[in-house]
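Please find one structure pasted underneath; my questions will follow.
In this view, the complex is presented without one of its protein chains, the others remaining in place.
Chain IDs A, B and C follow the sequence of writing; residue 1 opens each chain.
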Amino acid sequence: MDYAHILQRIHRDIQPLLGQGRVADYIPELGKVPCTHFGMALVFADGLSHCVGDAAVPFSIQSISKLFACTLAFQLLGEDLWQRVGREPSGNAFNSLVQLEYEQGKPRNPFINAGALVVTDVLCSRFVQAETALVQFMRRLCGNPAIDYDARVAQSEREHADRNRAMAYFMKSFGRLEMPVDKVIDAYCRQCAIAMNCEDLARAALFLAHGGVVPWSGERVLDASPTKRLSALMLTCGTYDAAGDFVYRVGLPAKSGVGGGIVAVLPGRWSVCVWSPGLDHSGNSLAGVQALEWLTTLSAHSIF
Amino acid sequence: MDYAHILQRIHRDIQPLLGQGRVADYIPELGKVPCTHFGMALVFADGLSHCVGDAAVPFSIQSISKLFACTLAFQLLGEDLWQRVGREPSGNAFNSLVQLEYEQGKPRNPFINAGALVVTDVLCSRFVQAETALVQFMRRLCGNPAIDYDARVAQSEREHADRNRAMAYFMKSFGRLEMPVDKVIDAYCRQCAIAMNCEDLARAALFLAHGGVVPWSGERVLDASPTKRLSALMLTCGTYDAAGDFVYRVGLPAKSGVGGGIVAVLPGRWSVCVWSPGLDHSGNSLAGVQALEWLTTLSAHSIF
Amino acid sequence: MDYAHILQRIHRDIQPLLGQGRVADYIPELGKVPCTHFGMALVFADGLSHCVGDAAVPFSIQSISKLFACTLAFQLLGEDLWQRVGREPSGNAFNSLVQLEYEQGKPRNPFINAGALVVTDVLCSRFVQAETALVQFMRRLCGNPAIDYDARVAQSEREHADRNRAMAYFMKSFGRLEMPVDKVIDAYCRQCAIAMNCEDLARAALFLAHGGVVPWSGERVLDASPTKRLSALMLTCGTYDAAGDFVYRVGLPAKSGVGGGIVAVLPGRWSVCVWSPGLDHSGNSLAGVQALEWLTTLSAHSIF
Partner (left out) sequence: MDYAHILQRIHRDIQPLLGQGRVADYIPELGKVPCTHFGMALVFADGLSHCVGDAAVPFSIQSISKLFACTLAFQLLGEDLWQRVGREPSGNAFNSLVQLEYEQGKPRNPFINAGALVVTDVLCSRFVQAETALVQFMRRLCGNPAIDYDARVAQSEREHADRNRAMAYFMKSFGRLEMPVDKVIDAYCRQCAIAMNCEDLARAALFLAHGGVVPWSGERVLDASPTKRLSALMLTCGTYDAAGDFVYRVGLPAKSGVGGGIVAVLPGRWSVCVWSPGLDHSGNSLAGVQALEWLTTLSAHSIF
């Protein structure tokens, strides 16, 4: 079956799942999104793409931003980034503060909140406006100059960021942050509030499937080795506390967000983004994980 | 031996210990105090007092302020205070964040930092300026209108308060603080920076030995029962992670601070304050604990 | 009011509380005891005693045995005991394993299970049969040669001791136990199963109120200083996670057990034992704590 047909079939078969799951409501703005949305976009290096459903509807990328912020920080610091943040799975969320204490304030990886705050600190120390730098980076990666963050979502994030502020001050007390906590939290809330659609996100992630180079522009984002490092991180840490299950069911490096989006790549082949706001108990898009599982099953293409 | 002679003998015998211990240096201002200071003041309900050494030299009361802030909050909320903060020992410092998480952000007692922040939150929600209210309360308790906080120490505290900010935001994320974290931290840093001498502090604590009434003014600070409650708290939680050892060696309800001061009371009899900046490994004044141990041994008066 | 009348009044007023609380049922044998029992015995150094209710009915002393096992270990090791076990409050039960890990397997005090296992290990390394040595010690302390452990309760304990075994092996892995775990657990289960009545227990604890000497026999159990140390431990660690509240409400050094017994002493005066099987949420006898609170209130005698 070719990919166009696979996506059509997924779109058809996924319908019964769309009412299921639970839309994230820890910030009011996210809770307003209808859970019946479903979109999917798959992009090849030669520019060919397939889209179904709401692939053109923008949504809040949330934690998917951690992947691109980490990429940008990697560009700046190279391997020195790992002096600031680890690259190992973290176990469950419960332990975050215990682990931070035990490991002297160094987060386990850049995809948990504590680690993403360190990454944002890196960006804030290098750019006058970290969130603008990230937005411009995203625009360049996907070729869409209209990409921006949603000011209302960002504001809503800021109003519910006390847990993140606690972690930031805790790391600051260990000397792990260089910039003022307020600045870091502000930039972090804005980057979580970036709005993009499936097509843009799939395109933005394509360099990860293409050895670190954006195919259509030829821009080298990262060398081959750091690109592989990011894929390895996505595999082991990209889907909250369900990484083990996700690797088994889907078998692709991926990064998810509580807005219901998931970006995944098949190294050497394509990138994909799926979006559906209903989340499973791990915080990953319920329909999204299912769609990706069907994608690798029907195409018989995964890392295994 | 009468108390005047006891204090003289303590002052003489304590000399070899004065170079020992380690002056708190987590904020630079505290680190500047010479560790050879030693002062002690004992005050009776009838106004009689005995002083030796540097009993008239002001020092930073630090955590001793938690005792008086808690008294003031108790005046305001009565038993409802215990809805906001517990009254049990906390085990070691390491656990503070774990315990906060496990107990949904409710601190174990008002004498650990997390609990003192909740107490300060109570004061901030009732007074326009919590720190001014506390300073005025202290002035009234000891009868010295010149008592104030040291602005430089307060500023130094604020610059090194990231761990406290982390705890405050963490509790805020559980809905445990009513006021803005910045305001609470600011008031907390000021109250820690209150400067007093041994004589003033012993006098300020006298109501605890006198059923809740300030003897010379007749002002009722607390009823008898809450006064006993505070003494019980001082006994089980007043000296950091050395409460068990302190109860054994000294046998008095007490509250210590990293400035090197310790306030203690013998219910029904007298209050005492001792000060010497060198700290033992638990953060209590090394010479101060020894002096209090000698006081209860030589006078044969303790709670036992 | 004299003590005879105080105990009569307590016995009368406590009746409405006797159906309340929850009888411990983690081992089946304990769960069979009717929750309507109530007994109380108060003993003076001159041999005078007052008893009310079921003061002559034997019950399972459970954790109260920790007090006497610790006394015996103190006799053997003296201050060296504190190399093996700490003497500070432990915070809540939840942390026991975390704290054990953090503190390299050294328990915080001899009144939590981990600490009591270390104490039992000390006894096992010195006596051929630790539980027999303890039983004989108890007989001598209270003058009743019929004291023994209940074999059925001991068996029931052994069948539900997996958590204690886990802690014992954990400490063993840190090199904190000298004897085989099986032997330690067996002795521990037997000592918990010792059956005594209020009168015997009050008498057995009298040395704690009498400077370390058993008044009627003149036997010196401990010197004055270790006796004070034990009282200090009872004050800060004797009543599970309610030590702070107990000190406030009752104001006496005490040790409780989940069998519903509580032993307390007023240094220099008397010892008391109260028993009622219904427990409050902290695991202390609900009616027992109330009875002791009334005792110190009506007699106006407490450590404060």
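Assume a residue touches a chain if its C-beta (ideal position, glycine included) is under 8 Å from a C-beta of that chain, and two chains touch if they have at least 3 such contacts.
Since the structure is predicted, the reported quantities are computational estimates derived from the model, not experimental observations.
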| item | value |
| --- | --- |
| Chains still shown that are in contact with the chain withheld from the display | A, C |
| Residue of A:114, A:247 or A:273 in touch with the missing chain, whole complex considered | A:247 |
| Among A:166, A:192, A:222 or A:235, residue touching the chain not depicted | A:235 |
| Selected from A:47, A:91, A:143 or A:175 as touching the chain missing from the view | A:91 |
| Where the missing chain touches subunit C, by residue | 94, 97-98, 101, 162-163, 165-170, 172-173, 181 |
| Residue numbers in subunit A that touch the chain omitted from display | 86-92, 94-95, 98-99, 102-103, 108-109, 228-229, 231-233, 235-237, 241-245, 247-248, 251, 267-268, 303-304 |
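Here is the rule we use: only the chains that are shown with their structure count from here on.
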| item | value |
| --- | --- |
| Neighbouring chains shared between subunit A and subunit B, ordered by label | none |
| Whole-Å gap between the CA centroids of subunit A and subunit B | 48 |
| Geometric centre distance via CA averages, subunit C-subunit A, whole Å | 56 |
| Of all residues in subunit B, the ones touching two or more other chains | 94, 98 |
